[in-house]
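I have placed the structure first, in the form of C-alpha cells, so that the comments after it can refer back to it.
Here the complex is missing a single protein chain, while all its other protein chains stay put.
Our next item is subunit A:
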Amino acid sequence: MLVDAAAETLTAGSIIYFSTKSGNTHRFVQKLGLTAQRLPLGRDEPMLQATTPYILITPTYGGGEAKGAVPAQVIRFLNDEHNRRLIRGVIAAGNTNFGDAYGLAGRVISEKCRVPLLYRFELFGTDDDVAKVRKGVEEFWKRQI
C-alpha cells in the first residue's frame, strides 16, 4: 500500500491552477499537457479539495501592492488547511511592466505557505517557458519522493 501511495504521488503530484476569463494561465497549463485541475471562477461555486500534493499556478492581480496580488479565489482555496498542507510549490504569471510586482502573487504565496516560488512567466508563456516548466515539474516530483 505504501508503494502504491508513493507511485500515486509521483504520477498524480499534480497542478492546481486559477485563471480568470482572459484565460492566459489556463492556456499555459494546457500547453504543459500535465494533469491539472482548475479552481472555480465563481465565488459561489463549491471550492476544490486537493487530494494529492500539488504545484499551484496563479496569475498576479493588482497594480503593485502585496495587498490584492493573490486572486481572492486562490486565497479561499488556501484558507482550507487541508489544501494548504498539500501545496509543494508555486508558479506565478505576471508582467514585467509591473516592475517589482512582477509575479508578486507567487512571492506572497511562497512566503505564506513556506514553499518555493518555482518559476514566473508572462501572459500565457513562451514555448521556452513551457519546456522549462514541464521538465522542471517532472524533476521536482522525483526529488519529492
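Quick note on the criterion: a residue touches a chain if its C-beta (ideal position, glycine included) is under 8 Å from a C-beta of that chain, and two chains touch if they have at least 3 such contacts; residues count from 1.
Going forward, contacts and distances are computed from a predicted model.
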{"item": "Chain left out of the displayed complex - its UniProt protein name, from \"Ribonucleoside-diphosphate reductase subunit beta\", \"Amino acid ABC transporter membrane protein 2 (PAAT family)\", \"Multicomponent Na+:H+ antiporter subunit C\" or \"Protein arginine kinase activator\"", "value": "\"Ribonucleoside-diphosphate reductase subunit beta\""}
{"item": "For subunit A, residues in touch with the removed chain", "value": "20-22, 24, 61-68, 70, 72, 75-76, 78-79, 81, 84, 89, 95-100, 102-103, 106-108, 110-112, 114, 116-120, 122-124, 126-128, 132-133, 135-137, 139-140"}
